[in-house]
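Omission of a single protein chain aside, the complex is shown with its protein chains in their original locations.
Moving on, here comes chain A:
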Amino acid sequence: MLSLALPGASWAHRLPVGVKLAGLAVVMVGAMQLRDPWVIALALVGLVGLYASLGRAGLAAGLRAARSLFWIVAVILLWHLVTDQARLGLTLGLRVFLMVGLANFVTLTTPLPELIALIEWLAQPLSRLGLSPRLPALSVALMVRFIPILQGRFGQLGLAWRARSRRRPGSRLLAPLSFSLLDDAEHLAEALRARGGLAPRKQGKD
């Protein structure tokens, strides 16, 4: 299983999660305004520098994230080559790397409990409606946790397929993947219930 966390105590880990997320939002809006592929490429160099500041493990984690984008970007580029808009394709492709890379950077350097605490705080108004603010907080945390599981499971199913077939699996793995994810979700729900469920502190609600 992969993980979307990079334990450590770098400068990025020490930044408060609120600052990181607010900064991310501002930078994302800015990144959307960039239209010159050269400028985006320059920003990407800066992003690589950010990852490098986390050390060797940080750089490796960044490369892994970039590798998983390879096919998406390849499709974008191909499409724009076919429609004779190479420059636009390059802009969009580089922008995907930049934006996902930035978001991944924040995810990697933010411990999940900090993220939960922030969302719980932001969701405080929900408690006036009688809903637990922990609900959206845990949901987001679980989603973050599930992304690497999804990747890992797809890899496993692919191995199981290749062990018995000469052809590539392709889309035929989607149904078994969904089933196995439902299964995982059930296990996770049980693990969560074993430790108090979504709102343990409110008695009588579960």
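We take it that a residue touches a chain if its C-beta (ideal position, glycine included) is under 8 Å from a C-beta of that chain, and two chains touch if they have at least 3 such contacts; residues count from 1.
To be clear about the criterion, contacts and distances are computed from a predicted model.
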Choices "Cytochrome c assembly protein domain-containing protein", "Electron transfer flavoprotein subunit beta", "Cobalt ABC transporter" or "Heme exporter protein C" - which one is the UniProt name of the chain not shown: "Cobalt ABC transporter"
Sole residue of A:Gly23, A:Gly155 or A:Gly197 that reaches the chain not shown, by the stated touch rule: A:Gly197
Selected residue (touches chain absent from view) among A:Leu4, A:Ala103 or A:Leu157: A:Leu4
Missing-chain contacts mapped onto chain A: 1-5, 7-8, 111-113, 117, 142, 145, 184, 187-188, 190-197, 200-201, 203-204, 206
